[in-house]
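Note that this complex is displayed minus one protein chain, with the remaining chains in position.
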Amino acid sequence: YAAKARENLSDTKTLTPPPPLPMDADAVVVLGGDGTLLSVARQVADRDIPIVGVNLGGLGFLTEISREHCFQDLDRVLSGAYDIEERMRLRVALERQGREVFVQTVLNDAVINKGALARIVDLDTHIDGRYLTHYRADGLIVATPTGSTAYNLSAGGPIVYPTAQAVILTPICPFALSNRPIILPASSRIQVQLDDKAQDVTLTCDGQVGQRLAPNDTIAVVMSPHSLKLIKPASTDYFDILRTKLKWGQT
Amino acid sequence: YAAKARENLSDTKTLTPPPPLPMDADAVVVLGGDGTLLSVARQVADRDIPIVGVNLGGLGFLTEISREHCFQDLDRVLSGAYDIEERMRLRVALERQGREVFVQTVLNDAVINKGALARIVDLDTHIDGRYLTHYRADGLIVATPTGSTAYNLSAGGPIVYPTAQAVILTPICPFALSNRPIILPASSRIQVQLDDKAQDVTLTCDGQVGQRLAPNDTIAVVMSPHSLKLIKPASTDYFDILRTKLKWGQT
Amino acid sequence: YAAKARENLSDTKTLTPPPPLPMDADAVVVLGGDGTLLSVARQVADRDIPIVGVNLGGLGFLTEISREHCFQDLDRVLSGAYDIEERMRLRVALERQGREVFVQTVLNDAVINKGALARIVDLDTHIDGRYLTHYRADGLIVATPTGSTAYNLSAGGPIVYPTAQAVILTPICPFALSNRPIILPASSRIQVQLDDKAQDVTLTCDGQVGQRLAPNDTIAVVMSPHSLKLIKPASTDYFDILRTKLKWGQT
Partner (left out) sequence: YAAKARENLSDTKTLTPPPPLPMDADAVVVLGGDGTLLSVARQVADRDIPIVGVNLGGLGFLTEISREHCFQDLDRVLSGAYDIEERMRLRVALERQGREVFVQTVLNDAVINKGALARIVDLDTHIDGRYLTHYRADGLIVATPTGSTAYNLSAGGPIVYPTAQAVILTPICPFALSNRPIILPASSRIQVQLDDKAQDVTLTCDGQVGQRLAPNDTIAVVMSPHSLKLIKPASTDYFDILRTKLKWGQT
């Protein structure tokens, strides 16, 4: 999708160029951090290839195998001692004058936000065709449960267990103090429309692929039919990672 | 359940005594506020009677028919123009020395909190048998999506769409600043255990039925097999109520 | 003050009985945690005795000398290598039917909060005689800069540099989501009045001395004329303590 969209649009900017991916792979081992895995996940978009992540740096939410346990854990995975965790993804489409001009499948989030010099962004939001509200804010995050511990957390959103079926809508620095994060059913159809004066507003997918927006653009987000298959070594535990990354439990 | 439990325990305190409920009702019309509806909902615990709420005061999250539209909306409901919305509930059990000594079915929330003079409460929390974390806080809220707009919201938790399938875990004034609200799958089995020095700690169900806790008590929370059937007149809209109650969208 | 008040009131409960203090001390060395220092600080209420705190446990915001550096730091202090930091305190008075029935000088905070079974507390608040707002909340914290890193922080309040001249007003789980913490000039006269239906509401001073409140009680808080003199060894730095206690700066 992305490649096609990029031909038409001069404004698209890919922050992390994705590596090429062989067509006949059974599984992909990602060496790197969560960012690398996100990029690979977009590459496997609609294919059914499971991914396993080895973290070369610290500890990741997605890359759950650490460098030191790398060979041991991969041995186990090859011998069949693993689970496959299905992580829901979002299909993010940019609609301009009635046409889809840009489509991405994201594992973490789609973020609409204003540039540094813009004052505020005005966003009309509909859920399943019903009016939700008008956000005046620095931006708006639409996140998956997997993405809940990424940008969403910094913006004040809640942690959502990664295999939960839900979509998170978190405004960034909203003008109205009562504009709290909202958790919607995974089946929700979310539409976010810019007003006719919008300028210097960007859509960013998984923090990596950016797309400059134009006045009256609409961002339509639904659950992707293609979940990501994440290979989990038997030894890893989400709550362990959570406690470590968020420094819980140490007085 | 509650009646039986209350025979055994001298500490139970029902803040709002529930009204008696005929056994052969087809539906219940609740006149009052959200509190009254919560109380009636506990009364119909495992029976399949749908409820419709008429708000005699302002506007409620649960009692969606206002006084002025009362007859008109009830007429419509009687003529069949309504939806039934299934709201998930939680089965809350207090386990003491291996026995269940108190059980409630809640529509909003179960709250464990310290008394005014206690300093802090220490709570060990497990999800599906796996260790989540140790909370040091004023208390802990376990809420349904319906209850997300009640106490949970004041304590910093997110709004969860009422028909979503999820459980919310929100610490009250936690000592660790990174202890954010967590959204868990509806199927989660949540266990919260007090330490052996706990004193002046109370379990409150739907803000109405209180139970004094003892050291080492465990609160076990699972989704109730009995959802609540809420009759919704065709005219009501959740986002409308949200915008009005939270004063969104006005300048 | 406290002693006199306690004669009249049967409801006062001192959680940590303060140790006796000789009248002719030049300085007090407190061995213990921050709680012990708070208790000693109340004892020296209107006397001009400087205090130095040695922390026997971890690290404290107030007890800045650690166990291992204890003798070395105390040696330096005795040889004159120290600063005296003046920490502002609050005079907290409970007025009932026009009379002051209870007075405390606090270094951290005065907290008005509801009991575990009470639903909410209604508080009318005036600043220098002008109406501020009506709080509906679990409670209200009036804190000094020194107390900003105590209960105030858990309730969502900001960090205030300890020698700043300011008073912090932080509602606990407020019903209105836009009820944010407010910083007032140190000279402000704060009056918080309970309504005529209040029950199960408590005033707690520095988390240690509790006083049951009655309907229509007024809590009047002003800056105490007696600041606390805290002896600071040359080696200690507030930002160091902040980073360590709040786990900043570690990825």
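Quick notes on this structure:
Order of writing sets the chain letters: A, B and C. Residues in each chain are counted from 1.
Assume a residue touches a chain if its C-beta (ideal position, glycine included) is under 8 Å from a C-beta of that chain, and two chains touch if they have at least 3 such contacts.
As the structure is a prediction and not an experimental result, all values here were calculated from the model.
Shown chains touched by the missing chain in the whole complex: A, B, C. Remark: the omitted chain is touched by one listed residue; of A:33, A:50, A:181 or A:207 this is A:207.
Although one chain is not drawn, the whole complex shows that of C:74, C:103, C:182 or C:222 it is C:182 that touches it.
For the options A:91, A:114 or A:180, the residue in contact with the chain missing from this view is A:114. The chain not displayed touches chain A at residues 13, 15, 113-117, 119, 137-138, 151, 153-156, 172-175, 177, 200-202, 204, 207, 210, 246.
Although one chain is not drawn, its touching partners on chain C can still be listed: residues 127, 130-134, 145, 148, 153, 157-161, 163-166, 168, 176, 178-185, 188, 237, 239, 242-243, 246-249. For chain B, the residues touching the chain absent from view are 58, 177-178, 180, 247, 250-251.
Keep this in mind: only the chains that are shown with their structure count from here on.
Viewed as a contact network, the protein chains are fully connected, with every chain touching every other. The geometric centre of chain A is 44 Å away from that of chain C, both derived from CA atoms. Each chain gets a centre from the mean of its Cα atoms; for chain A and chain B, those two points are 31 Å apart. Per-chain CA centroids place chain B at a distance of 34 Å from chain C.
The multi-chain contact residues of chain C, meaning those touching 2 or more other chains, are 177.
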